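Read the structure below first, then the notes.
Shown here: the complex without one of its protein chains, the others still in place.
Per-chain residue numbering starts at 1, and chain names A, B and C are given in the order in which the chains are listed.
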Amino acid sequence: MLTVSDLCIEFDSPDGMKEVVRNANLKIKGKEIVAVVGESGAGKSTIGNAIAGMIAPPGKITAGDIKFNGTFLGRLSDKEYEDIRGNEIACIFQNPMTALNPLETVGRQIIETPMAKLALTRQDATVKAKSLLSQVGFDDPERIMSSYPHELSGGMLQRAVIAIALSCDPSLLIADEPTTALDVSLRSEIVSLLSKIAEEKGIGVLLITHDMGVVCEAAHRIYIMRRGEIVEQGNADDILAAPQHAYTRNLIKSVPTNTGKNNRMYEPEPSEQSEENFLSLFRTAGSGKPLKPVKKAPEFGVCVKDLSVSFSLSRGLSGISSKKMFNALNSVSFDIPQGCVFGVVGGSGSGKTTLARVIAGLQAPTTGQVDFSKFHRTADAAKHHHERSSVQMVFQNPYASLNPRHTVLRQLTEAPINVRKMQHDEAEERARKLIEAVGLSAQDLKKHPHAFSGGQLQRISIARALSMEPTLLICDEPTSALDVTVQASVLNLLKDLNEKLGLTIVFISHDLPVCRHMCDHIIVMNNGAICEQGDALKILDAPQHPFTQHLIDSAPTFKPPGLNKDQLYSNTAP
Amino acid sequence: NGCERTVASKEYNERLLIIGSPEEPQTLDPQYGLFGQIQQATAPVVYEQLFFRKTDAKTLYPLLAKSYRMPNPSTFEIDLREGVLFSDGSAFDAYDVVFSFKRLADPPGAGIPIKYIANAIDHIEIINPYKVIFHLTEPTPGFIGYLVEAPIISNEIGAAEPADFNNLSAAVGTGPYRITAWDRGDKIEYEPNPLFRGKQPDWDKIVLKFLPNHAARVAALMSGDIHVTNYIPTVDVPRLQSAEGIDIIARPSNRAIYFHLDIGRETSPHITDKTGRTIPNPLRDRRVREALSLAIDRSLIVDKILEGYATPAFQWMAEGHLGYNPSLPPIIVDRERARQLLSDAGYPDGFRLTLHGTAGLYGPDVRVLQAIAAMWAKIGIDVSVEALPPGVYWGPWFDREFSVALSSYGFQQHRIVPVVRITVSSDGYDNIGGYSNPEVDALMRQIPAAPIEQQRILMKDVTAILYEDIALLPIYHFQYVFGYRSDHVVYDPTQNLRDLELLRAFPVPGDDRTES
Amino acid sequence: MIGALARKTLQTASALLATSFLVFIAVYLIGEPTALYDPLIREDPERLAALRERLGLNLPLHEQYLRFLANLLQGDFGESWVYQEPAVMVILERLPATLELVFIAMVLAVVLGYPLGLLAGLSRNNSYAAFIERAAIFGYSTPTFWIGLVLIYVFGVWGNILPTIGRGESITILGGEWSLVTLDGLSHLILPAVTLALYEIGYVTRMVSTMTQETTPKDFIRFARAKGLPQKRIVSNHIIKNTSIPLITIIAIETGALIAGSVITETVFGWPGIGKLLVDSVAALDRPVIVAFIMLTVCFFLILNLVADLLYTIVDPRLRQPAGGTA
Partner (left out) sequence: MTFPLPQATRQWKEKLQAGFRAFAGDKTALACLTLVGGYVFFAVFAPIIAPQDPQDLAQIELIDARLPPLSLGASSFFILGSDALGRDIFSMTLYGLRISLTVALISATGALVFGAAAGLTAAYLGGWVNAVIMRVVDIFLSLPAILIALLFIAVFGRGVENTIIAILAVQWTHYARAMNAAAAGEINKDYVLAAKLLGLSKPRIMFGHILPNCLAPIFVIFAVQLGYVIAIEASLSFLGLGLPVTQPSLGSLVADGQEFLLSGAYWMSLIPGFVLLLLVFAMNVVGDRIRVLQNPQLQRR
């Protein structure tokens, strides 16, 4: 069905054109789910975009062909391409949160495609949209249809985008990280949905993902990419069982286990930069005191009391006076002990992001409060808190949280220079170290956000949060777009900061294995309420609440045939 | 003769006349303002006066009056025309005359009385419906002029205010036309008054269109969208003259453009030496004033700025007007002598002054100001020009905040004496130059009461003294430039063409109005 | 809701009050117009006093203002000093002429400017797109009186196709005279409306084109393309809304600005609108008319801007909710 041969793609960069995809060869047959897995920034999304004809100029395809059902896509006119897109080739963009027009309801954006491509009437299209929405796991499609994108959570948007992609019954689906923002049970629902339609409707799926569990469960064949090249390919089972390339091996090894607890992630190639060196960037360390692991101090902490947040569901002008409200958070109370990694897990749309925003002070609670008065050990730190910068947040949507007009360098140095009164040179030096610590290069500092891949942006936003040396770091799905190897190094970095410098972290994630290794404490949320909270391991190993149990049961499991994970870890874990 | 009828040419079949005017009346109340505002121009075809004057300004024709007698200098006996109807059907009689003059003296609502008329009349006696006697407070030689000015309105309108004229409910006159519509900012429409006593006029409709932009108005004349217009920019005259079907007329006027010189004060607010220090007022020295006058090339200004459509003015009054003195010689430009005079007066290096004037009030006033400044610059005076919008100009002008200030006055014959008096008498309100000459003061006291022939002689003396003293700096006398489609209208040269009295010049009213 | 309405009303009222006060002071500072109305008035102090008393100029400024306010409370803006008629009537009488001119000009601006702008914005590298963009620049940079005079010359003197001066036949509707509804009226409207519109068309074209250029690289437009939506659907469903906020702004401002600001066009074409009235009134320092006029335009702007604000919230749902509280 689809053959990609010798594809090369270039993008511009401050240092001239740069090849980001080199000689890629790829094949997809009908009924087949082909996974593309690889390092963040390897060029996976770029290949997907190239197939859909969506390379943004000045980027361009410099060589190679894409043949789809006998036609060479590269030779199509804009108009002909238009006819193919949607009903032949459909896309799920990597970042669902910016893929939708903020000024239109989600419903209209779903139905417009079938109306235009399949010539459905508005009624038929609406019926179809509703059924699609329930297929992707919504109980109340009506509400989703009438919502605007900003009123939906990350996971909800992602599912809406999937629904849109499926709305015209395409024969090839390019799914770029379709499950990153979904909780585990939805993730398996979506995965089986994809498998089902691939099987039933005979469509080919190009599944770009980091989630080895998903790969394991759904993919028939796998391509492994690294630095713009496809380094390995083959049947899913073969590759997972007997990876040939060193990178693939590392990848598989790095997948966090579902049992036990390692306080660190497995990192196949720990960064050359010594962690001491990195940590010395931080003020506490810079002040000359020797680096000592900081004691956890549970007696201090942030108290969240009776927090509720409700949004009005007014629609249009008629709604201005209506008082219909939606409760995103329902009197939530808990304490975040200082120095711990505080995990928040829960269903999609359960209010995690809302909670994070309230704690960060970006959203006024309807009732209740977040009390920081017992958080700081010293008056000095408390004062620092009021200058705001002691609470930092990594936003769920890195695309929107980085100012599109500023270079990465500016994003990383502006606050240190202006708020922390750092010298220019020092700030730039730190920015370089930070960006390297999250696995990017100093060259990248000159670029603007639009020139980065999803995972790269996510790391930039982590680096930015860290540049302020927060005492409380709120991470909203900070690694959802990262492949497991990069994820491991980033998470270890956070863990180091937590352990050595006592950084308190609120860690929102869907990835239960990650939570297991990262978190000391966990709350499980569902529908705006906490259904369970306590020690991380206890909850994950012995969930009490039915919702938690359901969540844990439905997690896709990654069990590479023939490899003993525990063994792997015991070999290399520090 | 003056009764020549206008004929519609073949090209314009409709009996329609469209006149383009740059200005619009502020009200249709013919009595509201009597000082050169435009309503006087629109009124004549609608309202009539007791008497009427033609171009030469001397001959008087009775209009609503039949005849008059002056048994003594302060009594005017007037026989009124009988059988005249107002356009609303009511009859004209002595009560309307009394009403009209009463209204002038004591206007309804918030109106301002026209003092000079009110003060002149002691009372009006009605002998019978067609005979009235004006009893004056004192002998007033120019009184007949007031009768020429005052339009007669119907007493039926009672306490009507300007607004009632504007909405046409009170706009009732005895003239050949009546106003049928006023679209503010756009046009006034006139139609024949069916009750007019004379022959019905030729035009079935006259439209007075308001077109403030000169270039656009000229274009409209060329395209035939309007048939007659006035205030044609002189630069456009050659082109219009060469255009087919368009004729141009220029009529001299007694409107003088002149400058007041600050003579009265020890120091003058806008005169300094060249470093900006205050100096004793040089304008007090006659030699300096003469130098200024000699430096101005009036003919060049008339030629180059007004295309010759003006008359260089060496004395205040224009030829043919009260106070014109033919024995005074023209002033020939002489820069050498001007410089010499300046250095004799102790200003070999000149001084610095600001010339004030209006911007856009009197045609090319801004250009005239600059041209004069340039001419003075050439005799070593540093001149800067401040051209102010009219709304801003007159306040400081009256408050004597200027040193050399542009002025202009369009004289009507009977107004010349009072205006000259207030302008040059030591205690005159308009004497903003502070000129003071006991001889002139004495003459000006003497003249108003003198008989008219005596006035003529004395006024010449006044003019000569002013010329000699260089009390004012006259520059030129204005000419009215009209253009019309000669293929559509015929121009009647006997009519008095002042300002905007186009209506009178083109659609000639019935015969009996002009024959006494 | 009621509270919001009350707040808006209060704001409006205080804006009006502030305006009237400002204008009062401004006209006072510019000077006294008595000499303008009657050049010889100084000759006669008695008459000057009478005139000043009539105009209320004999009172100290604050008393004049208080008196004005007192009358205003009874809905009376005072009588025009020049026209001797209620100031509001003087203005209202001429309002329809200006309104229809502005209306036609703005309609032309949107009807022509929007598609041209979209065309230019969507295909940035085409020669015709470049042509549209450059033509738009000339549209808004050419002096109005040039355009007016050239149109008069071409269509009046030279071609003799269209009437060049004044307003055509009008019909009374709702107490106002409207010439828009007659053929003759419409033919008179064309040239002045086009003269006014050229600037606005250029402006709208430029704004739409720029906003389109800024919108097209956004992710959601790329996604819409990836969905296979035809270009015209992308334009109608996505681009138009996302380019419309600045457009609403400039249309609101320009409509308001044209109402008072079409003086030059009105002067050139002898159009009986209120722009010319304002200029004349300012020149004659006719304070009642100036004050009434400006208060009227303030109201007009307040309404226009209210409508614009409403449209913003219709266009952008994110503006409907009160801003996320920040601690």
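The rule is short, and it goes like this: contacts are C-beta pairs under 8 Å (C-beta built on N, C-alpha and C of every residue); 3 or more make two chains touch, one makes a residue touch a chain.
Note that the coordinates shown come from a computational prediction; the quantities given were computed from them, not determined experimentally.
Checked against the full complex, the one of A:N403, A:Q423, A:Q443 or A:Q544 touching the unshown chain is A:N403.
Of the candidate positions B:H214, B:K274 or B:R456, contact with the unshown chain belongs to B:H214.
Checked against the hidden chain, the listed residues C:R206, C:R225 or C:H238 yield one contact partner: C:R206. Listed by residue number, the positions of chain B touching the unshown chain are 214-215, 218-219, 233, 235-236, 238-239, 297, 300-301, 304-305, 359-360, 364, 366-367, 369-371, 373-378, 383-389, 391-392.
Within chain C, the residues in touch with the undisplayed chain are 7, 11-12, 14-15, 18-19, 22-23, 26, 29-31, 124-125, 130, 133-134, 137-138, 140-146, 149, 153, 199, 202-203, 206-207, 210-211, 213-214, 217-218, 245-246, 248-250, 252-253, 256-257, 260-261, 263-264, 278-279, 282-283, 290, 294, 297-298, 300-302, 305, 308, 312, 316, 318-319, 323-324, 326.
Against the chain not shown here, chain A presents residues 12, 57-58, 357, 360-362, 387-389, 391-393, 395, 397, 400-406, 414-415, 418-419, 448, 450-451, 461, 464, 468.
Everything that follows uses one rule, which is that only the chains that are shown with their structure count from here on.
Should one ask which of B-C and A-C has more C-beta pairs in contact, the pair is B-C.
Chain A and chain B have centres, each the mean of its CA atoms, that are 86 Å apart. One finds 50 Å separating the Cα centroids of chain A and chain C. The set of chain C residues that touch two or more partner chains is empty. Those residues of chain C that touch chain A in the shared complex are 1, 217-231, 233, 237-238, 241-242, 310, 314-318, 320-321, 324-327. Residue ranges on chain C touching chain B, taken from their complex, read 30-33, 35-40, 42-44, 46-47, 50-51, 54, 79, 82-86, 90, 93-94, 97, 145, 148-149, 152-153, 156-157, 160, 163-167, 170, 177, 266-273, 276-277, 282-285.
The touching residues of chain A, when paired with chain C in their complex, are 52, 54, 56, 78, 82-87, 90-91, 93, 95, 98-104, 108, 112-113, 116-117, 148, 150-151, 161, 164-165, 168, 311-312, 314, 316-317, 320-321, 357, 361-364, 399, 450.
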